[in-house]
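Missing here: one protein chain of the complex. Every other protein chain is in place.
Note that the chains take the letters A and B in the order they are written out, and that residue 1 is the start of every chain.
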Amino acid sequence: MILKRISRYAALIMAAALAASAFSGCGGSADTSADTEEEEKTAEAQTLTVSDPEYYTKFKDAGISINVYNWGEYISTGAEAGTLDVNSEFTKLTGIKVNYTNYATNEELYAKLKGGGASYDVIIPSDYMISKMIKENMVQPLDFENIPNFKYIMDNFRNMAYDPENSYSVPYTWGTVGIIYDKTMIDLPKDEIDWDLLWNKDYSDQILMFDNPRDAFAIAEIMQGYSINTEDSDELADAARKLTEQKNVVQGYVMDEIFDKMGAGDALIAPYYAGDALTILDENEDLGFVIPKSGTNLFIDAMCIPAGAKQKEAAEMYINFMCEPDVAYANIDYICYSTPHQAAYDMLDEDVKNNPVSYPDQDFISEHTTVFVNLSDKANKQMQDLWTEMKSAQAENENTWLVPIFLILCLGVTIFVLIRRQIKKKKDIF
Amino acid sequence: MKKLGKIYLGAVLMFLYVPIFVLIVFSFNETKSRSVFSGFTLDWYRKLIHNDIIISSLINTIIIAVIASIVSTILGTLAAIGINNMRRVPKAMVMNITNMPIINPEIVTGVSLMLLFVFFAARMNLEFGFQTLVIAHITFDVPYVILNIMPKFRQMDPHLYEAAQDLGCGPAKAFFKVVLPEIMPGVVSGFLMAFTYSLDDFVISYFTSGSTSQTLPITIYSMTRRKVSPEINALSAIIFAVVVIILLIKNFVENKQAKKA
Partner (left out) sequence: MKKKILAAPYLVWMAVFIVVPLIMVAYFALTDNAGKFTIKNISDVGQYANIFVRSIWLSVIATAICLVVAYPVSFLLSRMEKHKQGTMLMIVMLPMWMNFLLRTYAWMTLLGNNGIINHLLGLIGLGPYKLINTSGAVVLGMVYNYLPFMILPLYSVMEKIDKSVLEAASDLGCSSMNVLFKVIVPLSLPGITSGITMVFVPAISTFIISRMLGGGSNLLIGDLIEMQFLGNSYNPNLGAAISLVLMVIILMIMTIMNQFSPDDQVLM
């Protein structure tokens, strides 16, 4: 079981030394106060050494390019001074050009791939989407000979349920889902905050919600006491009802727009992925983050190669590059998600390793988190339909009479004009 | 009454310009805040210039717009001549189809082209990206070229061409010496219109782009959906400045021509 594996790994965290050293960008848990001066002092330029430079020279002068399709804000771009620009470093090292594009949800990725037009070489879907894609033959087995750096992936992140033989994917990150909230406006002790805060009428129009069906349904399902992997049609319908009820207090349905909206204080409450939450917390110190006790989703995102990939070997080289300790560390340091990469984890600062948001302890993981599994086609279809229905549902304050009256008026005017024309024509004839 | 009119025009202009000016002002803001101006900086412009993704999509956009507008101008000019010589009924039919991409919502055009390209991609070696974008852009550009040229034919004396031939011109020479100069203003404005539509198009490109070539509007779209950096404000300021300069030049040239005439 996944949980057992993670628990073994959590024990490792416990054993880690407690001595606090440099403060990294991802340590910004609600309780840690950042010492900016210290931060500046210890922030040094990231360097890149690869384990086997020879390996990367294979396509040096072949002039090929690969298409990488990744989540938004999910790689180190060198935007902040001293950090690595991973894609351009890869090009520099290997001579392979990287066409890098983004998607916002697993479902978007699926639609783009299933549509069949675009060809990608590396994608990074989440657990349930990987197993769906394996089932539909949309990804192809990897040649691990070309990915020697797979050795760094922790044992407890290998052979996961979504890819039992670990032949299709290389884990990139993992994390949990929690609630970001404005501490100054929401006067609740941290351990009293639960998912029902997202339904709280007192914060009407100050609440943001996930703009993808799977994550949004999971929250409603947890609140109703169902499994987040339920395929029961009544339970799904009930969760959808719960989400429709929430619609009246929700300001907007967003994905990565959350960075901006929460960072600027445009909303008070939002559920999001722990890694991104830490990034946002860093920007706005009024914010706090909590992983609700009533349970949450634990996700793993992993790198795969789609079935139609044109440059499989170069794609494997890219995946291997992403698993270079320096690169994995640069990424994790920038995006703040939790890493399944042993060497990158070892390079992290102690207070990041000890941050319960990034690396929650074993008991918490086994008791409070569940990993998504791929739903049956029928349940998936029902969820999608319910989701569209929920999103298109009328908000309470809209007037239901305006439009019918308007349409009748339009029709009336048209008929009137038509009749008048006919009469005019007749008159003209005589 | 006159004063009232001026106030009204002023208010409408304010409505049109204030958002853009705010965007530009905040491109010089020191912090990322979008409501409080805390200090002057040019950092965002510096970052913008070094942003590979934006620069490469800008280059893509320009290449695509140039190719699409040139091809569609040639295609459209030939088509306009041909259509002009058609009989009434086929002419009306062709013109109705020509109007289709203009009347149809962009999203429907985008989706229909996407379905076509998916069909081709499965059967031939067509990949979403540069080729599909160019084809899509030509498709929505040509009608504008034709619609710009057709009225010029209506204004032209149909006997001119015959007169030229009577005076000993071959058909080709008659065309280049007589017909082309007459319709040239339409061709030029058609070309410019096609070029600007190509530069600015988002919806159709969104549905027909793939993993390799992104156009600038698509990059802007994905920028607004993520952690927004004031680089986007800087980009707006630059685009605005370029537009103003181009329009000023255009105005200047036109005024000069008007004076000559």
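Descriptive notes on the structure:
Following the convention adopted for this analysis, a residue touches a chain if its C-beta (ideal position, glycine included) is under 8 Å from a C-beta of that chain, and two chains touch if they have at least 3 such contacts.
Just so it is clear, the structure is predicted and the values come from calculations on it, not from any experiment.
In the complete assembly, the contact with the undisplayed chain comes from A:Pro213, out of A:Gly78, A:Pro125, A:Pro213 or A:Pro360.
From the set B:Ile64, B:Leu126, B:Val142 or B:Ala194, the residue in touch with the chain omitted from the display is B:Val142, counting the whole complex. Only one of B:Ile54, B:Leu133, B:Met193 or B:Leu235 touches the chain withheld from this view, namely B:Leu235. Only one residue from B:Ile49, B:Leu78, B:Val188 or B:Val253 touches the chain missing from this view: B:Leu78. For chain A, the residues touching the absent chain in the complete assembly are 105, 107-108, 110-112, 114-115, 205-206, 211-213, 247, 250-254, 261, 264-267, 384-385, 387-389, 391-395, 398, 402-403, 406-407, 410, 414, 417-418, 421. Although one chain is not shown, part of chain B still touches it, namely residues 5, 8-9, 12-13, 15-17, 19-20, 22-23, 26, 34-36, 75-76, 78-79, 81-83, 85-86, 94-109, 111-116, 119, 135-136, 138-139, 142, 146, 196, 200, 202-203, 206-207, 216-217, 220-221, 224, 232, 235-236, 239-240, 243-244, 247, 251, 254.
Everything below uses one rule, namely that only the chains that are shown with their structure count from here on.
For the pair chain A and chain B, the distance between C-alpha centroids works out to 36 Å.
Contacts from chain B toward chain A in the complex involve residues 32-35, 47, 52-53, 114, 117-118, 121-122, 127-129, 132, 210-212, 214, 222, 225-229. Those residues of chain A that touch chain B in the complex are listed here as 65, 67, 69, 72-73, 79, 88, 99-102, 104, 115-120, 255-257, 259-260, 263-264, 279, 283.
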